[in-house]
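All protein chains but one are shown at their positions in the complex.
And then chain A:
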Amino acid sequence: MNPNDVILRSVTKVAIVVILTFSIYLFLGGHHNPGGGFIGGLSVAAGLVLLYLAFDIETVRKNIPVDFKKLAGLGVLIAVLTGVSSLFFDKPFLNQTFGYFNLPIFGKTELATAVLFDIGVALAVIGTAVTIILSISEDG
């Protein structure tokens, strides 16, 4: 991709906000609507891919100083730990639960432990996808 592509860069600057916001929506809405950890994670990864396409890798890396390999590992760790934590409540491994709470702004809201597990999934997906993309592109 031409690193001096002005149109792509200008569009990306706006689009990335939309994409990331939408990914967060996808992620959080996953319990009742299409979405969830996998899809949310993938769309974040897609947004990052767009960033890498529009700007060169060094710039993005400087602005998003995240080691994506570690992010992937962290994701798996979170997923495993949420699974283990159910053991502490005398429930089988990976047992999920949910409940309804009255929150100040949102009113009656459903909170599910599955979201914690989903965070792990999302992080693992983002981490892995971006790691693969980055390492392949460095190979050029």
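In this section, a contact is a pair of C-beta atoms (placed from the backbone, for glycine too) under 8 Å apart; a residue touches a chain by one contact, two chains touch by 3 or more; residues count from 1.
Note that contacts and distances are computed from a predicted model.
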{"item": "Name of the absent chain as recorded in UniProt (options \"Na+/H+ antiporter subunit A\", \"DNA-binding transcriptional ArsR family regulator\", \"Cytochrome P450\" or \"sn-glycerol-3-phosphate transport system permease protein UgpA\")", "value": "\"Na+/H+ antiporter subunit A\""}
{"item": "Interface with the unshown chain - residue positions in chain A", "value": "1, 30-39, 42-43, 45-46, 49-50, 52-53, 69, 72-73, 75-77, 79-80, 83, 87-94, 96, 98, 110, 112, 114, 117-118, 120-121, 124-125, 127-129, 131-133, 135-140"}
